[in-house]
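A single structure is presented below for examination.
The complex appears here minus one protein chain, its other protein chains still in place.
Entry: chain A
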Amino acid sequence: MDFLTIIQIGDSTIRLATPLLLACLAGLFSERSGIIDIGLEGKMLISAFFSAAVAALTGSVWLGLLAGVAAAVIFSLIHGLASITFRGDQLISGVALNFLASGMSVLIAQDIFAQGGRTPSLSGDARFASLDLPFAEALSGVPILGPIYSDMLSGHTILVYVALLAVPATWYVLFRTRFGLRLRAVGENPGAVDTAGVSVKRLRYGAVLICGLLSGLGGAYLSTGLAAGFTQEMTAGRGYIALAALIFAKWRPWQALGACLLFGFLQAVSNRFNSIDLILFEIPNAFVLALPYILTVVILAGFVGRAVPPRAGGTPYVKER
C-alpha cells in the first residue's frame, strides 16, 4: 500500500466517519444525562429528509440545514416528553421514533415530489460545497504533511469541520463547565442532583435538545453533503453503528472520535479493497464491514476493559415526596 492510497483512504475515512461522529456525540450527551437514545437513526433520517426537501424547495442548503435540525430537535423533544415528563420506556420511545421517521419521510416526500419517496437531485446552492482550508493549495507541495493537509483534511464540506470541532467542544462542556458536571451527575445519581436543588428535568431536556441538534447535523450531512438528495432509508443503519461506537468509546468524547474514525476507516477499507490479502489467508470484505459490531461485542463482553454505562441510564427519575 503506497502513501497515496493511505491518503485517499484517510480522505474517505473522514467523510464516512462524520455522520457517525455527529450521531455518536449526540448519543453521548443524551446517555450521559441518563436518557438512552436508540432513536439516533430516526433523527438522522428525518433530518436528512427535511434538509433535502427544504433545500430542494428553496434552493438554499442553509434553510435546509435549519429545517433538518429543527425536525431532529422536535423528534428529540417527543423522546424527552415520553421518557422524561411521562417517564415512559426510553427504548420503546426510541424505536417508535425510528419507525415514525422511516414512514413519515417517505410519505411526505411522495406527497410533495411524487418521485417514489425521494427528493429531486440537489445541485448548486442546494448542496454543501467542499471547503478548502487556508493555504491548502500552497502547502500541497510539502512532502508527507502537504498531501495529508491538502488532500486528506482539506476539501470537505463545512459540516465535517463542525463535527471535528464538536469533539473538543463536547469535552469542554462535559468536563470543564458547571452544566457538564451536573449533566454527568444526573446520569449517575439524579437523586443527588435533585437534593442539591438542581432540576433533573431541565438538565435532561437540555441534553436531549443538544442530542437533537447534533444528530440533525449528521442527517443533513448525509443528504446534502455526501449525497445529493434524500432516498428512502438512506441512513442505512448509521445511527446504530454510532451507538456501537459510543459503547466502544465508553461514553467519552475523544474516544468517540477515535471509535468513529476507526469504524469509518473500516468502511473505507472495505470500499477500496474487495478482499484483504494477508499472506497466509484472505479476509473477505463482509468481515471487515462486520468488524465494528464484533469489536463492540468484545468490549461489552468485558474482554478489553469494561464498558460501564452511566448508572442512571434508562431509568426515569421519580422525585421523592
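The definition used in the following text is that a residue touches a chain if its C-beta (ideal position, glycine included) is under 8 Å from a C-beta of that chain, and two chains touch if they have at least 3 such contacts; residues count from 1.
Rule of thumb we're sticking to: contacts and distances are computed from a predicted model.
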Chain excluded from display, named as in UniProt, from "Xanthine dehydrogenase family protein subunit M", "phosphoenolpyruvate--glycerone phosphotransferase", "Nucleoside-binding protein" or "NADH-quinone oxidoreductase subunit I": "Nucleoside-binding protein"
Candidate in contact with the missing chain, chosen from A:L107, A:L181 or A:A236: A:A236
Candidates A:S60, A:T85, A:Q115 or A:S140 - the one touching the absent chain: A:Q115
Contacting the left-out chain in the complete assembly, out of A:A228, A:I276 or A:L300: A:A228
Absent chain, residues of chain A that touch it: 5, 8, 11-12, 15-16, 115-118, 121, 222, 226-229, 231-234, 236, 267-268, 271-272, 274, 286
